[in-house]
Structure formats: C-alpha cells, structure tokens
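This is the structure I want to talk about, given as structure tokens.
Then we have chain A:
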Amino acid sequence: MLAHVTTLAGRLVASGGGEGGGGGNDGTGLPILPHTGELIFGIIAIGIILFVAWKKVVPAMEQMYAERTAAIEGGMKQAEEAQAAAAAAKEQYESQLAQARAEASQIRENARAEGAQIVAEMREQANAEAGRITENATKQIAAERQQASASLRSEVGRLSTDLASKIVGESLHDEVRSKGTVDRFLAELESGQIRPEKVGN
Partner candidate 1 sequence: MSPASPNLTPSGGKDERSGFSRGSDLAAQIVSYLIAGPLTFGAIGWGLDALLSTHFLRPIGIIVGVALSMYVIWLRYGRP
Partner candidate 2 sequence: MSLSAALTSGAVVTADEFTGPSPADFYQPMWDFGWIEITRPMLVLVLVTILACWIMLAGSRNASVVPSKGQFYFEQIYDFVRGGIARDMIGPNYKKYLPLIFGLFLFVLLSNLMASTPFVQNPPSARIAVPIAATAVVYIAYHYVGFKKHGFLGYFKFMVPAGLAPAMVPVIFLLEAATFFLIRPLTLALRLFGNMFAGHMLILVFVLGGEFLLFHDNWLFKLFSVGAFGMGFLMQIFEILIQALQAYVFALLAASYIGTAEADEH
C-alpha cells in the first residue's frame, strides 16, 4: 500500500511534465490548465443559473419574505386593534356603569328630595288643615259665644226685667221702654261705662 501511495505521489509530481496531466484541451497539460469546452460550458451553466436566480427565484423569495414580514406585522397590528377594541369596550362599559351609578344616585337624590318635598307639603297641608280647624273652632267658639252672649243678654234682660217687675210690682215686659232700658244698660255695660265685677268670660 505504502508503495502505491509513493508511486501515486511520484506520478502526481511527475504529471506536471506534460504526459497525462489531465489539463489543457487534449488532457496532456498541467492539471491547472483549463479545457476550452469545459470552460465555455461552465460559464454558460453559471450564466443560466444566475439568470434564473436573478429573474425568478430571488424576486419570488424576496416578495414572499416581504409578505411574511407584512403578515406578521399585520397580525400584530390586528392583535393590537383587537386589544384596543376590547379596551374601548371596557371603557364604554365602565362609563356606562358609572353613568348608571350616577343615574341611580341621581334618582335616589331626586326621590329623597321629592320625599322631603312631599313631607314638607304634607306638613304644610297639615298645618293649613290644623290652622283651618283651629280657625273654624275659633269661629265656632266665637259664634257660640256670640250666641251665648245674645241669649245671655236676652236672659239677663228678662231676668232683670222679671226681677225689676217683681221689685216694682208691675210688669214691665211689654213695655217698650223697659226694653230700651235694658238694652241701654247692657250697651253701657259693654262699652265699659259700667264696670261689671263678675260678668265676662
């Protein structure tokens, strides 16, 4: 084996000499001399591949990458939008809740105010009623007193006339004068010209 390798190495070195180096157009040159046909084919092959890569492959791939980036960014944007929508809904809900609370408290306030008003009204009404009743009573009492006073006056007149006639001995009842006398007396009494000791309320 070792011999093979050394022979090979020797041949490799020797091959630069000219016979059978594999290079050049007839395979006899140095291995680093190109074969014209292969060089042309190589350039054409690279040209075709580069052309395809330039015209078809890279544009398609780059467009796809751009779309992918856009899709990822779009997805994120969508998520952001959804989040924003959720936040808006929450805000709206909260504002509605706050509004409802405010409304409820307003209603309560109104109710309280109304209640207070009703109570005040009722009180006023009651007061008015009470006043009225009191007034009525006062009026009635006044009327009764008037009546009592009138009846008392006539009674007192009659009594005094009776008394006087009993004292005088003659009936004064039918006398116009007597009537006038009693009335005059009573009028004087009322006007304060005569101070009654025990007559009055």
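How were these picked? Simply put, all candidates are chains of the complex that A comes from, given by their letters.
As a working rule, a residue touches a chain if its C-beta (ideal position, glycine included) is under 8 Å from a C-beta of that chain, and two chains touch if they have at least 3 such contacts; residues count from 1.
Bear in mind that the values here come from a model prediction, so they are computed numbers and not experimental data.
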Just to confirm the interface: in this complex, chain A touches which of 1 or 2? 2
Under the touch definition given earlier, write down the residues of chain A that touch candidate 2 in their complex. 1-5, 7-8, 11-12, 15, 20-23, 25, 27-28, 31-46, 48-50, 52-54, 56-58, 60-64, 67-68, 71
